[in-house]
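Apart from one protein chain that is not included, each protein chain of the complex appears where it belongs.
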Amino acid sequence: MSIFLDKNSKVIVQGITGGEGSYHTSRMLAYGTNIVGGVTPGKGGQKTEHGLPVFDTVKNAVNATGATHTVIFVPPPFAADALYEAHEAGITFAVCITEGVPVHDMLKVVATTHGMRIIGPNCPGLISPGRSSVGIMPGHVFKEGNVGLISRSGTLTYEVVDLLTRAGFGQSTCVGIGGDPIIGTTFVDCLREFKNDPQTDAVVVCGEIGGSDEEDAAAFIKAHMPEMPIVAFIGGRNAPPGKSLGHAGAIISGTFGTPQSKINAFKAAGVPVADRPSEIPALLGERLAVRV
Amino acid sequence: MSIFLDKNSKVIVQGITGGEGSYHTSRMLAYGTNIVGGVTPGKGGQKTEHGLPVFDTVKNAVNATGATHTVIFVPPPFAADALYEAHEAGITFAVCITEGVPVHDMLKVVATTHGMRIIGPNCPGLISPGRSSVGIMPGHVFKEGNVGLISRSGTLTYEVVDLLTRAGFGQSTCVGIGGDPIIGTTFVDCLREFKNDPQTDAVVVCGEIGGSDEEDAAAFIKAHMPEMPIVAFIGGRNAPPGKSLGHAGAIISGTFGTPQSKINAFKAAGVPVADRPSEIPALLGERLAVRV
Amino acid sequence: MNLMEYQGKELFRRVGIPVPRSQHCKTADDVAAFVEKNPGNWVVKAQVLMGGRGKAGKIKFAKNADEARAVTTDILATPMPPNRQNPNGEPINAVLVEETLDIALEAYCAIAIDRTTKKPVVMVSKFGGMDIEEVSEKHPESIAKHFIDVAVGYSPFIGRELAFASELDPGFRKQFPAIVAGIYDLFFKYGAKLVEINPLALTKDGRVIASDAKIELDDDALYKNPEFKDWQAVLPLDEDEALAAAAGLGIRNFRRFPGDVGTMANGAGLAMGTMDAVKNAGGEIANFLDVGGGANAERVRKCYELVVNHTPAKVFFVNIFGGITRGDEVAKGIVQAMKETTSRKIPLVIRLTGTNEKEGREILAAAGMTPVETMDEGAKRAVELASA
Partner (left out) sequence: MNLMEYQGKELFRRVGIPVPRSQHCKTADDVAAFVEKNPGNWVVKAQVLMGGRGKAGKIKFAKNADEARAVTTDILATPMPPNRQNPNGEPINAVLVEETLDIALEAYCAIAIDRTTKKPVVMVSKFGGMDIEEVSEKHPESIAKHFIDVAVGYSPFIGRELAFASELDPGFRKQFPAIVAGIYDLFFKYGAKLVEINPLALTKDGRVIASDAKIELDDDALYKNPEFKDWQAVLPLDEDEALAAAAGLGIRNFRRFPGDVGTMANGAGLAMGTMDAVKNAGGEIANFLDVGGGANAERVRKCYELVVNHTPAKVFFVNIFGGITRGDEVAKGIVQAMKETTSRKIPLVIRLTGTNEKEGREILAAAGMTPVETMDEGAKRAVELASA
């Protein structure tokens, strides 16, 4: 088992004939993803260089292929439209790779696309090692196994996965949820899935400074997953304070958002927090050993 | 039993200090409706002439009284706002009496107030004889019994109820759903409730020319309530064609909307259609006799 | 409220829907002067609400100022020919002078409100320029529909899907999503119940242009755009509408028929029911009249006079069932109205029940009027009196 997708999940690619869309379609196909077609308006009826059928609309693609999953490679001004189109066509799972989607577009998308899970935007997608990859993650660093991984960062995710794989910890599903202020799927959404996934025996949560997703995740773990071996990591602990959302942002999240707040929350939930990525495998080993 | 409301339903009145609001509050109280307060912004903390507490916001009213039902007497430009406010405050059942609400306001209201049943707008409300009246129906013509009634018209409803009562047919619940193009609750919504109401043994459906709600109701009856004694009436069979929505309207509803289309649909569902309101009691008696 | 073509095109302009270059003119001289200044091929179109302008000879072409003056004079000379709702036709007070388009293809595009799904629906067909009812009969499969989720609103994929589903010529495709965006924008911003572009033209040089504009605005939303009060002022009412407005009724609350039983009821449903009852009693109705709520003396008097003075009614059947309307107020209104009216007197048949029925009947009794008990009884009595 895995979460969100498996070997049979039928995937389409929105923007399949564009440069990035075409390139990553090749890579996903090479990984074994069940890509059944793609969408580029005006190119319906053609075949891609990979031999896949191209459709003018997502609706046509869904009708012809029975696709349930989509991965979106379109420029930022068109990302929300692509998500609405997928939703109306009956797609239930969408990964939006696009970086730079206006936050107001996403506010409206998440408020109105009930019934469709969205990963991202501004995310690397997800991978269920040995089964399917939907997105742009470098497949060769992953290995099938029983550790679930959730991360707000893209490249840092690969870093952590690489360490896990080298240490012998294979992965059930790794989800890069994206780092934008408004994202479709949060840590908690993923934790809920991992909790119910029989293949997942442990979870690594890679957070970052800012926002309060990590604090929410810690609270969820404490309440609903106290038995699951979980290890956390908080990126950017030495990062510059940067330009914040302004005063109002601080009020919304209260004292949340600082590295210390997140570390404290995880510790209060019984979740060890690695000081650096390379400590994660050892901490995970300890937690799994305690469980056994 | 009854549908949508019973003796204990806690009802607030939005616009309770206005002329119509105040007048009909008196009448509803006289009927026995469990009115627990009202809302008029800026008059929070006062008491109405009926001795009911006034609140500044629906949220305050709900928090203080536990109200679940509301009836709205506000001018048309403020009706949608009143419905949104009720929805956000956790109200689950709203009757909107207001006539002249812009149709676009209602398009948006019905698309976004999930979880709250709306009766109307431009409707007389509903009454469960002997239990509660929420709206402006003249209570004295009603009598408790086992016949459900649904009507698009206001005054014609009273006409039909009067005939039923005089003929000895009491009513379980009578709902005036309103005659506007976009209404919160349709015939089918009410039929579904009557189907599951143990007190309701028969239903009278008072339709009108235009739209296709009657055709939808007939289809629902045919599919889901073939055993229930039901009698229909179509108002306006001699009405002028009037200025229609234009050509596009005809295309949307196809051949629907004409009196003949509605009569045919009901007949196809095994539902007798009265030629005039005064025939309804006799037809109802026949149907109930067949059943027994 | 239905808009004239030039008003509709003004709204099209505001939301960025391309329309032909044009000028709204009230006289043949103005048209001639405009064409003189702007040489080219022009078409002069009568600005009326009635359909069938082409067949009635109210759309004519002109290649120069003299021709323009001549055809405009001709168009303005006579009103639109009569039809059922407009027994005297419709006066023509203005024309639209518009550039002629070199049209390659004509499509159809409209947005309306669908009662069943409770959503706006956009309809597109590649068969434009003909009556959409005809298209619906001959090529029903050609009409592509999209029901819009108003929580989301318009998004460009809707235009793309419709273009592909209706098999619009590829020449339309690039500009089409912006056209649909425009009609949706107009639909919501101005509270329209119908926006129809027929035909939506594809010109030989590749432009997509709204060649005609048919817009119905929601009367209940007019207050949101105060300027529409001025727009409304230039729109002609048909005779029944004008009479209703003069009597202070909503323009849809009164309509005349050829019979002799005058009627008045509160609520459109009961007013229709009253008509049905008169028909069922073997009578012929003189009118439909929904007095609405709040039937005070002034209102009742005006309704009575409207029927007495403008229909051949021999009897006036008043059918009131009180909900929001209170029986005592109606009764007071009737009594006072009959005292005050200076019009000819015809017999009244009054049926009054519902809210404050008892008080109302007492008031009528005190004035020597005896109401009937039921609608059918009232209808029977009215028909008898009319035939007497």
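The chains carry the letters A, B and C, assigned in the order they are written, with residues numbered from 1 in each.
Everything that follows uses one rule, which is that contacts are C-beta pairs under 8 Å (C-beta built on N, C-alpha and C of every residue); 3 or more make two chains touch, one makes a residue touch a chain.
Quantities reported herein were computed from a predicted structural model and do not represent experimental measurements.
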{"item": "Contact partner of the left-out chain, one of A:72, A:137 or A:190", "value": "A:137"}
{"item": "Absent-chain contact - pick from A:15, A:37, A:124 or A:272", "value": "A:124"}
{"item": "Residue among C:70, C:130 or C:151 touching the omitted chain", "value": "C:151"}
{"item": "Residues from chain A at the interface with the omitted partner, ascending", "value": "20, 24, 27, 76-77, 97, 99-105, 107-108, 110-112, 124, 136-138, 140-141, 151-159, 162-163, 179, 181-182, 206, 208-209, 211-213, 216, 235-240, 242-243, 245-253, 275-278"}
{"item": "Residues of chain B (touch criterion as defined above) contacting the omitted chain", "value": "41-42, 44, 56-60, 78, 80-82, 84-85, 88, 108, 111-112"}
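Here, only the chains that are shown with their structure count from here on.
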{"item": "Chain-level touch network, classified as line, ring, star, complete or other", "value": "line"}
{"item": "Reference chain A; chain at largest CA-centroid distance", "value": "C"}
{"item": "Chain nearest the overall Cα centroid", "value": "B"}
{"item": "Chain centre separation (chain A, chain B; CA means) in Å", "value": "47"}
{"item": "Chain A-chain C separation of Cα centroids, rounded to whole Å", "value": "54"}
{"item": "Chain B, residues touching no fewer than two other chains", "value": "none"}
{"item": "Multi-chain contact residues (two or more partners), chain C", "value": "149, 151"}
